[in-house]
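Note that one protein chain is taken out, while the other chains of the complex remain in position.
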Amino acid sequence: MNQEFTWQLRIYYEDTDASGLVYHGRYVNFFERARTEWLRDLGFEQDVLATKFGILFVVHSMKLDYLKPARFNDQILVHSQLSKIRKVSMLFAQHIYKTSPNILLCKAAIQIACIDSTKLSPVSIPTDILQKIWSQKI
Amino acid sequence: MNQEFTWQLRIYYEDTDASGLVYHGRYVNFFERARTEWLRDLGFEQDVLATKFGILFVVHSMKLDYLKPARFNDQILVHSQLSKIRKVSMLFAQHIYKTSPNILLCKAAIQIACIDSTKLSPVSIPTDILQKIWSQKI
Amino acid sequence: MNQEFTWQLRIYYEDTDASGLVYHGRYVNFFERARTEWLRDLGFEQDVLATKFGILFVVHSMKLDYLKPARFNDQILVHSQLSKIRKVSMLFAQHIYKTSPNILLCKAAIQIACIDSTKLSPVSIPTDILQKIWSQKI
Partner (left out) sequence: MNQEFTWQLRIYYEDTDASGLVYHGRYVNFFERARTEWLRDLGFEQDVLATKFGILFVVHSMKLDYLKPARFNDQILVHSQLSKIRKVSMLFAQHIYKTSPNILLCKAAIQIACIDSTKLSPVSIPTDILQKIWSQKI
């Protein structure tokens, strides 16, 4: 579908655990930061979306595969691609790579739902966002 | 397979985010705490396993489905069940429920690999653990 | 001032870092969990306080001294004592001990302010709480 968005991150002590590796739960945070930056790159700030449209984007389901571990001080890249978009949901394919050399560490399929921030029930993704995404497609 | 293990947790401020709900990544931590307590309940401490057998249990893949959100101050129960055990891996079915009333919040299928803590390559799950698990089966 | 309140915690992988020790920032979370449980033990739930009185308790300042490190799997005790109470603030003396043997790991002086949850400006601590605290003093 649309272009891949890349976001660079550094692994700090807070991201690691006593095994010497990055704590597996932290990848979930890295993927979320990258989706936030993808949306910002499209021109949408989530605090504005919450105020203006009363919506939240929440994770509905996610599947993560851990291939290789990251370690303290590693520089990583999160590649994010919107693979499907529906009226009330988006499916992302996200991959985390270690740089120099380039090694795939973790891949994820993450389904995001658009919900009403008060009722917490599904609502349509704002047209502004849909149009912006479609305009980038070709 | 074997009996379900239940672990109770409380939601603190640290677990929530500005949406007012529990941050989706925190459920990964809750599932991990519950597996740690499951193993402790069987009689195995992971720091001892690391020293004695040179092994680590790491997450190889996980699939989480978010059904309902948890909130600050909620009391939750993590139900954990070992659904498959192989030579070097275990598959867990884990569910998080809110109590009073009982509501299923999140369900997960989490595959754990047993690895050598130095080489980070797959190794057999220690026989002591396998025997203990099999002895509980009936 | 009033009695010491003790809260027991377990160190999980999520609390440690690649140094093999507990990440220093996690103690801040442990102290906060213990204050939440202290307040619950007094009979006050913070979600109810937010709804009923429109208040939040926030950290105004904190001083932590790290004496000895905790490690994965350690069982720790958080001792919390309210050392001063004013109209809009409370000062806590909190200590974290490792058990068996008993070793003081970290001590903290933490000042908590009572604020209006909307305006974020200081407001009086609800009389119900003050009365409950004073009734426990002797």
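Labels for the chains are A, B and C, by order of writing; each one numbers its residues from 1.
The rule we apply is simple: contacts are C-beta pairs under 8 Å (C-beta built on N, C-alpha and C of every residue); 3 or more make two chains touch, one makes a residue touch a chain.
Since we're looking at a predicted model, the values are computed, not measured.
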item	value
Contact list for the unshown chain, restricted to visible chains	A, B, C
Among B:Glu4, B:Asp17 or B:Asp116, the residue in touch with the chain that has been omitted	B:Asp17
Absent-chain interface as seen on subunit A, which is shown	10, 12-14, 29, 32-33, 36, 45-47, 71-73
Footprint left on subunit B by the chain that the document does not show	13-14, 16-21, 23, 25, 71-72
Touch residues of subunit C, complete complex, unshown partner	19, 21, 24-26, 28-29, 32, 56, 58-66, 69, 117, 120
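Simple rule for what comes next: only the chains that are shown with their structure count from here on.
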item	value
Copies subunit A and subunit C touch via same or different residues, half shared test	same
Label of the chain whose CA centroid is most distant from the centroid of subunit B	C
Subunit B on subunit C, rotation in degrees - Cα superposition, rounded to nearest 5	180
Inter-centroid spacing, subunit C versus subunit B (mean Cα positions, whole Å)	27
Two or more partner chains touched - positions in subunit A	19, 21, 25
